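Heads up, one of the protein chains got dropped from this complex, but the rest are sitting where they should.
Moving on to subunit A:
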Amino acid sequence: MNHSNVLQNLSRIARPFINNKFIIPTSSHISKSLINPSTEESFIQVIEGISSDVDLAVKAATDALHSTSWLSLNGADRRNILLKIADGIDKNLEELALIESLNVGKPLKDAKLEVSESAECFRFFAGYADKLTGHTFCVDNKYRLYTIREPIGICGLITSFNYPLLLASWKVAPSLACGNAIILKPAPQTPLTSLMLANIISTETELPSGIFNVIPGDEIIGKSITEHKGIDKCSFTGSEQVGRKVLSASSLSNLKSVTLELGGKNAMIVFSDVNIDKAVEDVYWATFSNSGQNCCAGSRLFLEENIHDEFLNKLKKRIENTKIGNSLDETIDLGPLIDHTQFQKVQKILNNTINELKDNNKLLIGGKRFGDVGFFIEPTVFYDLDDSEYISKEEIFGPVLSVLKPFNTIEEVIKRANNTKFGLAAGVWTNNYLKAEKVVREIKVGTTWVNCYNLTPSYLPFGGRKFSGFGKDLGEESINEFSFIKSVTYSL
């Protein structure tokens, strides 16, 4: 595939998508350079949205929701549209993966898998569009009582930079299935695949104009959306800090309903009865996949005392075999971090940590930049950490694993694993069913993986608790998130 052709074609759509059109920019619009994190070079210009674009999108969405072309569509029609979107994504898989990889710094083979998963997500939720139900209640000759399920209205969907297309799919698919209109704001660093999705919707489907809108931009657009009195719900994936602002904005504006999918400091617990080689491989990917830029990345490791040393030796060897390089190279394991800001932040944490722990020599491997060009950081492991260390508690969002002091009993490790402000995900490795069940039941997180990690099929709801947020993406639960229940009583 000719990269420069693909990028050239993109310039037509690298701008806000409102009312089924990629806008003609006004003099107030600013063009922004997107940087390829593997090379640090600008590779494309994007026209960012401005606040009035949000108003325009809300107006377009409002009109669309009341239009006959939308109101005449039933669940089966929405299903067929969603199926066409899935087909469109599959058809354009190579291009989408290329751009996602270039833009995010994500290894190309991972990008391909994610694009495929995105199509599957649309296909899965297509099958819900024609199955929306309410309940009827006991037959009674005095009253007819029932609940009906309605769309919420206009949904503001805000996604993060780590899985741009996939997270957009997670939110767009159920939202459309339920009959809502959408204003999607991708992360400022990574607007491209969301705009390509808009292009697919526009060219491959008959979705009425105004139902799906995309406005690239940063916190100004985010603020416009979260504060907008015409938007009925906001579903947000991003940092805890910005998540709080989203909730606040809702409180200060129109009490729009909010779903927050925030960060994590996810515990991985490895018992001694496991196949260590398999557990090492699982833990490696749980930590370093996407260069650790994953809300559910495994970032705190608890090893049972008697396998601690062997495990770390094997993990170190595994890490030594890591190939790091340009994201488009299909042989690499890890790419760069997303941008200079994140790169600096992680470097700072690493430097501080190394300085603090200098005399204790708790750095197993890594700790510095990789290469001279690109935002690459070596996969890094600190071990024998106290639970109270900064890097034992705070989300780093980079390829850094904190191995905490080993544990002896299951009660101890569960207590320590739960001793966190977060509650997103956890991984357990054991062959003992009772141990697994005990951890699964007692650990306070939204998703638990046993003898595996990072599997997020569309039918399992995903979302955490505590500082990891509230509400669910995926699963039947997301249908509940994106619809509104109305109770009806007829007196007979």
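Just so we're on the same page, a contact is a pair of C-beta atoms (placed from the backbone, for glycine too) under 8 Å apart; a residue touches a chain by one contact, two chains touch by 3 or more; residues count from 1.
Quick note on the criterion: contacts and distances are computed from a predicted model.
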item: From "Aldehyde dehydrogenase domain-containing protein", "RAN binding protein 9", "Large ribosomal subunit protein bL20m" or "Phenylalanine--tRNA ligase beta subunit", the hidden chain's UniProt protein name; value: "Aldehyde dehydrogenase domain-containing protein"
item: Sole contact to the chain not displayed, among A:Glu40, A:Asp63, A:Asp130 or A:Glu240; value: A:Asp130
item: Contact partner of the left-out chain, one of A:Leu7, A:Leu83 or A:Ile220; value: A:Leu83
item: Residue in contact with the excluded chain [from A:Asn141, A:Thr203 or A:Thr331]; value: A:Asn141
item: Residues from subunit A at the interface with the omitted partner, ascending; value: 76, 79-80, 83, 120, 123-124, 126-131, 133, 139, 141, 144, 433-434, 437-438, 457-459, 476, 490, 492
